[in-house]
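Sharing a structure here in structure tokens format.
Partial complex: the chains shown occupy the same locations as in the complete assembly.
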Amino acid sequence: MHISDGVLSFQVIATGWIIALILNAIILWRCKSRHDMAEEIPKISIMTGAFFVASLVHVSIGPTSVHLLLTGLLGVVLGIMAFPAMLVGLTLQAFLFQHGGITTIGINNVMMGIPALLAYLIFRYGYRKGINASVLGIICGALGVILSGIFLALMLITTGEEFTEIAYAIVVAHIPVMIIEGIITGSVVTFILKVRPELLPLDREV
Amino acid sequence: MVEAIKVEDLNYSYSDGTKALEDIGLTIYEGEKVVVVGPNGAGKTTFFLHLNGTIKNPQGDVRVFGKRISDMKIEDRIHQVGVVFQDPDDQLFMPTVFDDVAFGPINMGLDEEEVEKRVNKALSKVGLEGFEKKVSHNLSYGQKKRVALAAVLSMEPKVLVLDEPTANLDPKSRADFISLISDLNERDGITTIIAMHDVNALPTLADRVYVLNKRIVAEGSPRDIFSDWSLLKDNSLEAPDVFKLFKVLNCFGYSSDDLPLSFDEAVEVLTRTIEGTEGHIHLHIHEHTHKEISHVMDSYNHHRNGKK
Amino acid sequence: MEYPEIDAYSSMDSPIHRFDPRAKIVSFTFLIFSLVFVNDIRVAFSGLVFSFFILLVSRLPPGFALKRIRMVFFFLFPLLLVMPLTVEGREIANISGISVTLDGLIFASLIIMRALAAVTLALTMLATTRFDMTMKTLYALKIPGTLVQMLMFTYRYIFVITDEFSRMWESMECKGFSLKANYHGLSIFGNMLGMIIIKSYDRTRRVYESMVSKGYSGRPRTLVHLKMSAKDYVLSTCMVGIAIFVHAYQFI
């Protein structure tokens, strides 16, 4: 569901790159100062690989099929590292499959990375407040999708008012995906909590 | 005899063009235990994918108890053939052991009570009663292998297909697993088809052996296969150590037509032969002994000479 | 599940294949960035024609290229149906009260042409170089080493995890499971995904261990041999020139 080359205006693309580069730089710098990068790099890479593969799965609903975004789940599992992970994933997707585009890697990174970060914050906050993790998973999964959809719509409208109707349609089209990802994310979180709880950012420092 | 599995003119190529199977034809009868051997990349795993319906439209004819596998309903198919893959981690994806073992029966549409009965039965078959609540991922490797087997046994298949059942197991778990599988064959009458590299364990698990190397290269009893050293050489195989040793004893004048393949059989054969020859056997060096021995060594140790 | 095989034809030979990877990446990227912001439909069309020309020169098999270019077209095709109806402007037809506008049609075509030109160029750039070389070239072009390493490792493990995923999928299918968009199906799929995540997480530790035993300390170090020839300079100057020209011609 990333946006391809040639659609968005110069201003939107440029803003996207600027935000993406700044955020990535801050996050990586922060990570370098707190963790051993030798340990973090293989970790992020392999997890990104796992998400990359999982997002190639198509779920058929009626006559069409949707492929998964997994923004919310990525945030819940990787924490703030979800943002650079998304950059790597999107770059590979553009390079290997020509999904999305090359000029839009920055804006796509923002569009999917920020919902991932929000999902992470909500998950952590909610868990500390004692909300059931599976419910939180459902919320974060659903939120990740719909926020990405709304961001996408906003960017289209910013590019030109020609896109208004299409933007609305895109948000509506995201609703089934939102439900699907909510259920999947809820079940992944429940599973991980049972089998390998230390993988979730329950009380991990950022 | 009832034909459990019948395959004719089966071909398969992966999407990248790798030809994995060529003109495979074989028949396995009900109650048999068959082992498929062949080098790495011979197509054993690919062949097994045809038996469980993963490959949906086989280029060739694959029949299970007379029915084409592509025409069978899923529920029927999994009741006929159960496949246990090599890596148990690939097969355990549910939170608890119970859920994993119940997965197949639930997909078969059985009712709750029946599902539970099956899970208990399958777990007790593999010796893991009381493990229902455990998290599969935290078990030892050998235990995971058993759970993976139980998860297939719970569907009560008539044919059990196992890919490398003994790999990575410690010697005790290996021995346990081998006796578990032969029990399933001998006591419960399940037809077993096994792919493996472990030639020392093979004789216990095989009435009949197929050598696969893209095509079916040979078929026969373990003894036939292991006696044909050029076949072994061409297909990167070896004979069991016990068998090779008796070949050498033969050179020293021990004469017996049925050379044993495993330790247990060796003890039996030795006892029988010695009793049969009025209580003793002579081993001695005669004129040709050395030549014969080096011939045996050369034939069977072919792999060792390659790189030196 | 299929492997990503963007560089399946990278061992062929053509002027584009022989183009120095650094110069290739810089000039193609420059051209792509230039063509996606073109506002004149005639220029966009010329850009599209030029990118097809480059694709032809590269001798990539048409089937391979079209399969990937087609994807983008399908993705954007709805614009061609919707925009003439929603964008205001000169009416060219009127279907039972709904007006179809020329402006909408032109705008949608412009977007599609820009997108097709970009994807054609990107495809040609990536498919004519071994993918490992592309990544090393990024490093040579001073893209931060941390990111390039993450790209390399992720790329490698996509294959490993794809295999793992297929094996799990096979073993689920052979127990009678098929993925449908209902609660049961999705939650089982969630379990499987959870397992993939946990296994990958465990793998990260093992990979880290084996990296450490080879002296890895997080610093990127790669060997790349690249040498630019006169031909490379000429070709990249041409492409960059075109990229500038499509925006600057109005001022000349």
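Note that the chains take the letters A, B and C in the order they are written out, and that residue 1 is the start of every chain.
As a working rule, a contact is a pair of C-beta atoms (placed from the backbone, for glycine too) under 8 Å apart; a residue touches a chain by one contact, two chains touch by 3 or more.
What you are looking at is a predicted structure, and each value in this text was computed from that prediction instead of being measured.
Asks: Let me make sure I understand: only one instance per chain type is drawn. What is the full copy number of each type in the complex?
Replies: Whole-complex stoichiometry, label by label: A x1, B x2, C x1.
Everything below uses one rule, namely that only the chains that are shown with their structure count from here on.
Asks: Quick one: do these chains touch in a line, a ring, a star, all-to-all (complete), or other?
Replies: Topology of the interface graph: complete, with all chain pairs in contact.
Asks: Quick check: more C-beta contact pairs in B-C or A-C?
Replies: Per the contact counts, A-C leads.
Asks: Based only on mean CA positions, could you tell me how far subunit B sits from subunit C in angstrom?
Replies: Each chain reduced to its C-alpha mean, subunit B and subunit C end up 45 Å apart.
Asks: Compute the distance, rounded to whole Å, between the mean C-alpha positions of subunit A and subunit C.
Replies: Here subunit A and subunit C have centroids separated by 19 Å.
Asks: Enumerate the residues of subunit C that touch no fewer than two other chains.
Replies: Only 188, 191, 194-195, 198 qualify.
Asks: Give the residues of subunit B that touch two or more other chains, as numbers and ranges in rising order.
Replies: 95, 137
Asks: Which subunit B residues qualify as touching subunit A in the complex?
Replies: Subunit B reaches subunit A through residues 95-96, 135, 137-138.
Asks: Taking the complex as given, what residues does subunit A use to touch subunit B?
Replies: Subunit A reaches subunit B through residues 190-191, 194-196.
Asks: Quick one: in the complex, what on subunit C touches subunit B?
Replies: Of all residues in subunit C, those touching subunit B are 2-3, 5, 164, 167-168, 170-178, 188, 191-192, 194-195, 198-199.
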